[in-house]
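The block underneath contains the structure these notes are about, expressed in structure tokens.
All protein chains but one are shown in place.
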Amino acid sequence: MAAYIARRIVLITLVLVAVSILVFAITTLLPANVAYLILGPFAPPEQVRALELKLGLNDPVWQQYLRWAGAFLSGDLGESTLMNRPIAPLLMEALGRSLVLTCVSFVLIAVIGIGLGVIAALRHGRPPDHTVSIATYLGIAVPEFFWAIVVIVIFAAWLGWLPASGYEPLSAGFAVWAKHLIAPTLTLVFGHLAHVSRLTRSSMIEVLQSPYVTAARAKGLPERVVVLHHALRNALLPSITVLALDFGRLMGGIVVVETIFAYPGLGRLVVFSIQNRDIPTLQAAILVVAAIYAFANLVADLLYAFLNPKIRFGRHAA
Amino acid sequence: MPPEGSVFAPRKPLSPQLKAGLAITGAIILLGLLAPWIAPHPWDTISMRTRFLPPNATYWLGTDEYGRDVLSRLLMGTRLSLAMGVGATAFSLAIGVPIGLAAGYFRGWIDEALMRAADVLMALPPIMLGLLVLAVTPPALWKTALAVGFVYVPQIARLARSVTLSLANEDFIQAAKARAESTSYILFREILPNAWPPLIVEASLRVTYAILLGSALSFLGLGAQPPSSDWGLMISEARSFLDRAPWIAFAPGLAMCLLVIGINLLGDGARERLDPRLKARVKA
Partner (left out) sequence: MRKFLTLLALTCALAFVQALPSAAQGTLRVALGTTLSQLDPAKTTIGDEYVYVHLVFNGLSRIDPDMTVKPDLAESWSASDDLKTWTFKLRPGVKFHHGRALDADDVVATMKRILDPATGSRARTSLSMVDNVTAIDAQTVKFDLNIAYAGFADIFADRQLRIVPKDKLAELSTQPIGTGPFMFKSWSPGDRLELIKNPDYFEKGAPKLDGVTLRIVPESAARMAALESASVDLVWSMPYESVEKFKNHPNVRIDSVSTPTWDGVILNNERPPFNDVRVRQALALTIDKAAIVELALFGQGAPTFSPIPPSHPYFNKSLKFSPPDIAKARKLLAEAGYPNGFDVPMQVPQEREQRVRVGVTVRDMARAAGIRISIERVPFASYTANVAGKAQMYVDGYFARPTIDTAIHPFYYSQGSWNKQLWLYKDTRVDQLLDEARKTNDEAARKAIFEKFQAIVDETAPGIVAYSAAHVNGVSKKVEGFRSTPMQWLELKSVSLKP
């Protein structure tokens, strides 16, 4: 197992290097001369050339890349061309905020998703089951930006319960901070419940019909104990692997949700830097995203391997 | 000999799921195909006097900020969404299936190289990769479809590879090898026909991902351009008017919901029919 993990980590590192090269290559194609962006539309051509020289924009691409990579590895993430400030603190703050949003959403998806799956399984075939199915299906069938708008209209504009956007730091008070987190979290959670709840439901149904559970019931154990302690524990295995994948999916979801709610996280930073051609920020941000995404997927794979007896104990087991 | 549980196995009744999926998806496809003929009003003509009308007898789904009929725009947009979903997925298949076949059949360094390349593309959340690729060129819907297809190539390749791996050891392949059939024969006449069913089922689900991702990119400005009635663009433009004319946003939202649910039901139903024991892990 340890060898497998080590191998995967090496692989991830190589992949990250490849991603950085890919991003660099793509950004050299971005149609906007950075020097003009900095100097403005009336810059005389000599000035533009001088700045290009200073920024090293005339060097061959591979040279620019190596220079950037060297700086990056020594901790210098460069300076945002647009905002004239070092990227590293900017990125770390944005990352922190995105992680908060993602983790809170993740926990809620797990809890609510599994809970709904259990309810649907217990009331299998009856109205609560159908309601849960339809509601969660709606969640994933409609794009996140739509739900985000619905949340803003209903909760912020009509009811006035929630603030429409933005972000208040923890220093402004826990209640304030939490309140601003609700709308984007709600949107993300609703958009991802279905995967977990459906899988929990179907695996719970299977387990509830298994001899193991029948035996537990026959022993006269109270239903609640049977369900929670015996059935759920076994039904959870597939759900956990899907959950681990959801973390990666959430990272995609934050791009749209952070943009709409003006939540200053990593997703919004990526969109902003693409739209404004802030290449250094874009590269740093994408690399961080790729790293997190890769590790989230690694964890998902490990969990899947660990929990799936077929793989854990060899192809011929189970 | 095709494996057991083929989609085309006769005399097995269609599940309610499959029936519902076929009905919904079929209806939407039909509406989309017939759109230019059945749309009651022009979809892109500005009309000053009919702005912001709520749904009524003449304009079943109301009108938008330019006085255009929402229903007609929705119908024309159906073609765009279907084209996006199918086009992107077709592109994914066209590139991903050969890659997967090659990786799964030849193994060795070809397999390693192709799968590592796939890893690099999968290193970013799909929407970010799409954003990056589309940022380098002036926006257009067909480019978005290609970008979305490109983003999903690795997943298709992986699936094709795993299906090929499992098929490569089957007796009928060994028999073909023993008969000294050419590699391309084995790949395209023996493996591919048997690999299609799971691939098609997966592809049908990919269509929904493609539609959702494509509309997210349109929403962010990187897909269809005004005055196109692409559903993502419609929702994006409608959000300034949510309080006075919510129907402009809700119509495409609901339409997208129906289409995705329909295709999901279709795909799930087909998959269950194909092999009830198949619990393939689906990566978005």
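The chains carry the letters A and B, assigned in the order they are written, with residues numbered from 1 in each.
What we mean here is this: a contact is a pair of C-beta atoms (placed from the backbone, for glycine too) under 8 Å apart; a residue touches a chain by one contact, two chains touch by 3 or more.
Model, not experiment: these values are computed from the prediction.
Peer 1: So one chain is hidden, and I want to know which residue out of A:Val153, A:Leu237 or A:Leu302 touches that hidden chain in the complete assembly.
Peer 2: A:Val153
Peer 1: With the full complex in mind, choose from A:Leu90, A:Ala141, A:Val207 or A:Ala300 the residue touching the hidden chain.
Peer 2: Only one of A:Leu90, A:Ala141, A:Val207 or A:Ala300 touches the chain omitted from view, namely A:Leu90.
Peer 1: Given the contact definition stated above, which residue among A:Ile182, A:Leu221 or A:Leu298 touches the chain not shown here?
Peer 2: Once the missing chain is taken into account, the touching residue is A:Ile182.
Peer 1: State which residues belonging to chain B touch the missing partner chain.
Peer 2: Touching the missing chain: residues 44-46, 48, 65-66, 138-140, 221, 225-227, 239-244.
Peer 1: Contacts of chain A with the missing chain: which residues?
Peer 2: That gives, for chain A, the contact residues 31-33, 36-44, 47, 50, 82-85, 90, 111, 149, 152-153, 156-157, 160-161, 163-168, 172-176, 178-179, 181-182, 228, 259-262, 264, 268-269, 272, 275-277.
To be clear about the criterion, only the chains that are shown with their structure count from here on.
Peer 1: Can you name the residues of chain B that touch chain A in the complex?
Peer 2: So the residues of chain B in touch with chain A come to 116, 119-120, 122-128, 131-133, 135-138, 208, 212, 215-216, 219-220, 232, 235-236, 239, 242-243, 246, 249, 253, 256-258, 260-261, 264, 279, 281, 283-284.
Peer 1: Could you pull out which chain A residues touch chain B in their complex?
Peer 2: 11, 14-16, 18-19, 22-23, 26, 29-31, 137-138, 140-146, 149, 153, 157, 238, 241, 245, 248-249, 251-252, 255-256, 259, 270-271, 274-275, 286, 289-290, 293-294, 297, 304
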